[in-house]
Structures are given as structure tokens and as C-alpha cells.
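Here is the structure we will look at, set down as C-alpha cells.
Moving on, here comes subunit A:
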Amino acid sequence: MVEYRIDRRTGVATYLQIVQQTKQALRLGLLEPGDKLPTAREVVAATAINPNTVLKAYRELEREGLVEARRGLGTFVRKSLGAAPADSPFGAELADWADRARAAGLERDDVAALFNSVLDTHFKGDQG
Partner candidate 1 sequence: MSDTAMAAAGLGKRFGRRKGWALRECAFRLPAGRVCAVVGPNGAGKSTLLAHAAGLLRPTEGTLTVLGTSPAAARERMAYVAQDKPLHPQLTVAETLRWGREMNPRRWDRAVAERVVADGALDLDAKIRVLSGGQRTRVALALALGKRPELLLLDEPMADLDPLARHELMGTLMADAAEHGTTVVMSSHVVAELEGSCDHVLLIGSGRVRLAGPLDDLLTAHTLVTGPAADLDGHTVIESRTTGRQTTALIRPGGRLAGTWQRTTPTLEELVLAHLRSPEAPSLHLDSDDADDPAEPVEAAV
Partner candidate 2 sequence: MTATTALAPPARRGALRPSGLTWALLRVHRSALWFWLLYVAVTAGVILWTYGPGANAAMDELARSGCRDSVMPDLGCDTLGPHGARWDAGVGLGSALLTVAPILIAAWAGASLIGRELEDGTARLAWTQSVTPARWLAAKLAVPAVLIVAGILPLTLLHRAMWAATPELRQDSWNWYDTGIFELHGTLATAYALLGLALGALVGMIVRRSLPALGIALVGTGIVLRLFQNLRPHLWPAETRKSATGFDDIGNMWVGRGSYTSTGARLPDLFCDGKASCVARNDVAGVYLDYHPASHFWPLQLVETGILLALAAAAVLVAFALLKRRSGAAA
């Protein structure tokens, strides 16, 4: 089960935050096929956002084929995203790399900038 954190200050539309956080959870393996997403009622009771926003986000996820709404039962994950759960070898390699960067004296911001620039060159055209 995921729990959504809505940040009103980012300027990112609320429904997009839900979409992104769901995808993040799918990528990290926190959500797997067959898992149930929280109901709109549960989400809005915790976040106090408009119910239609949650529904809009779920419809977006459904259109991308990531989840499916089963009438009267709820919204369920159809497929997972990416092949990089947190405990995959890539994760371990990245952690290893981060350790070395830190030992070499890089600051957190340096690492983030470096990582983002690599992302930008290697995944040009893809969107997050």
C-alpha cells in the first residue's frame, strides 16, 4: 500500500504528484501487480485533497495501463514499472558508487548534479 504525500508548494499539479508517487512506488517494488491502491476516500481522508483529483490521477494511471479499476472492489496494480527494485544489483552498484563518491570528497549536491547530468545524456527524450 502506498501513502501519498502532497506538497502544495512544488507547483506540480496535485494529480501529477499522485501519478508520480505511484510510479515511484511501482519502480521501487513497493507496489506489485495485484496490489490494491488506496480508495479515493482513504486518500482524501488523509490528505484533505479533492476526491476528483484522486480519481483523475487514477484514470491517468489506468490510461497508461498501470492499474485497472474493478467495479465495486477498488483499483489494482496491473503491471510493475521498470526493472530496478530497490534491492536489485543496480541498486547495490549505485550505493557502492555513492560511497566512493563520498569518500572522494563529493558533496550531496555535487553527486545529485552529476547523476542528473548523466541521466539527461543517457535517457534523452524519455520523460520522468
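Regarding selection, all candidates are chains of the complex that A comes from, given by their letters.
Operating definition for what follows: contacts are C-beta pairs under 8 Å (C-beta built on N, C-alpha and C of every residue); 3 or more make two chains touch, one makes a residue touch a chain; residues count from 1.
Bear in mind that the values here come from a model prediction, so they are computed numbers and not experimental data.
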item	value
Among 1 or 2, touch partner of subunit A in the complex	1
Complex contacts: residues of subunit A adjacent to candidate 1	6, 8, 14, 39-42, 44-56, 58-59, 69, 71-72, 74-75
